[in-house]
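I'd like to ask you about the structure that follows.
One protein chain omitted, others in place.
Moving on to subunit A:
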Amino acid sequence: MVVACVSSHLRRTGDGAKTFIILLCHLLRGLHTVIDKEQDSLISKNIQTHRRHWKNCCQWKFISQALLTFQTQILDYIMDHYLSKHFLTIFSSSTEERTLCRSSLELLLEAYFCGRVGRNNHYFISQLMCNYFFKCMACESGFEEVFDLVDDYFVELNVGVTGLPVSDSRIIAGLVLHRDFSVYCPADGDIRIVIVTETIQPLFSASASEFILNSEAQFQTSQFWIMEKTKAIVKHLQSQNVKLLLSSVKQPDLVTYYAGLNGISVVECLSPEEVSLIQRVMGLSPFILPQASSQYEICNTASVKFCKPLTLRSKRYVHLGLISTCSFVPHCIVLCGPVQGLVEQHEGALHGAFKMLRQLFKDLDLSYMIQTSDQNHTSSPLTYKDSRESNPLPEIVNGLIQRPYQGTVVKNKGNLAKTQTYLKVYSNLVVPSVELETCIPCSTPKVTPTDTYQTNETLRCLAPTKTRTIDDNEPFIESNSANSTAENTGIEISSENLQVTKIAGKGNMLPVREKSLEMCTSQSYCCSTLPAGCVLPVGGNFEILLHYYLLNYTRKCQQSEESVVSMIIANALLGIPQVLYKSKKGKYSFPQIYIRTLHALQTSQPIVSSQKGLESVAGKYQLLTSVLQCLTKILTIDLVINIRRQPREMYDQDSDEEV
């Protein structure tokens, strides 16, 4: 069952199978220790109240329910409120349209391929993938479509070649069909193609009909008619300047003969996936044979740039230069390798990478419950946080909600105008991608902890459209200890943080409005969105951060089972960086890293990561939810019954009865 869960997770996200298992093990181990302790001593006050639940035999089920609640409520809440301010983004500019930053993408891919492709080829493959992606992307905005398409039709878009070194792998413009021409007639100029899904040659009888022959002459004339009809269709195709016939079925000899005579190349037996790929890329629908009339217009044609045979290691393929109508510019990857197994491994890794990116570039919806009935309770996490930072906030005003905002600028009332100009300056800057890396450490000391600002929710409700830009909000400026340095921080805030803000602001626009409305009516349901393209540095950063915030959450949490579950998960999460840094020594050993990160968090400095690679936040989030789902499933089972045969499916019985 675990394997099934892992593979279904992998199919969706293409990443994190090993982390899945490790996390699951740690979780189970953590649960065991908790329960043992519970049974031995029964000292924990929180747990004691629930003793009767735990003592009866459905205690596991109880835990699993607690896990589910955690997954649906606490996790999303923490992701949105605390973690999101640490996220970096993969886009390189803060302007309206998001441009993809190449170097960040490279870092992301390198980190991804690190464990999947042999060390000698790992850099080469990630470069290949990066090139491929940028070649396929027609415009900046259409990358979601590109990912969807490449992921769906990955098999059709790559060609494996064995017997050549991996370094011979390359990218070819156009589409390579995995078969040879049945008839090839060299053609250039305006080449038009049609797709057919049935044989062009009419048959004697269609299915479920009878063809009655009364004489030999009738047979001959009908054969003659078929021949003439085929000839006429092919002639007509030729008159429409059709030079290539793509067929999903095998055409009779007669058709290929006439096609050859008329200078039409034929490719037969296309797979349904190939047909649908061509349809999607070119917006071309199959050509349906007219039944009656002989004069008709063929509207379903499309032109291609070229159409030629391609020989890769003695195998011949059809190479088409499709002209794309969508944002995907067709390219194919030719993957070489000495053995089939290695080629397959690389194919798998590339496919996984596309899945991972596809996930990354989707907005992640978070929804969670907040108990707004009790106001102290609502704000408790925030107040708690602030008090920890020894930076007491002004009391929370009724009807006002205070929201932490990702990496937002700290502003002082007096410096408001000034900071805003900085904002503008930064937002107009297209930051070079290299800066992205260097900016993070340099902006460290001055950015103040309370990257939060209070917004008058009532105001927002009145003018919800204005929430879009920061300038239109009327921020309540915190009076904090950083007042004196506020002016400086305005300058030194890294452009990185700013980008995040902008994008987050945009992404959050709708949910924020929703939320505010709900808040006004004192409702408790809340949803928010993680913007697409969030990344974190690799090396267990996500886990350590989540661990830290979960612990904080537990400390002020009243509900016992929640806190227990959060504890378990927080500790299990720590197991992953522990494994990662196992082999490292000295400065980079796990305790060192952990202490440094915690210290940075407590003093609210940005975390400096020793590693350059990046990983997707969405992927991590998905992973965590999948693990929790799997754990829930495992915990609900109390007995495994071994049987000889496969369990019978329900419909089997039905069919048996029918027979």
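Note that in this section a contact is a pair of C-beta atoms (placed from the backbone, for glycine too) under 8 Å apart; a residue touches a chain by one contact, two chains touch by 3 or more; residues count from 1.
Here is the rule we go by: contacts and distances are computed from a predicted model.
Here one chain is missing from view; checked against "Coatomer subunit zeta", "Cell division cycle associated 4", "Molecular chaperone MKKS" or "Autophagy protein 5", UniProt names that protein "Molecular chaperone MKKS". Touch with the chain omitted from the figure is made, among A:Ser285, A:Gln340, A:Ser589 or A:Gln602, by A:Gln340.
Of A:Tyr153, A:Tyr258, A:Phe287 or A:Tyr594, it is A:Tyr258 that touches the chain left out of the display.
In the full complex, subunit A touches the hidden chain at residues 118-121, 162-167, 203-217, 219-220, 223-224, 227, 252-258, 260-261, 313-314, 338-342.
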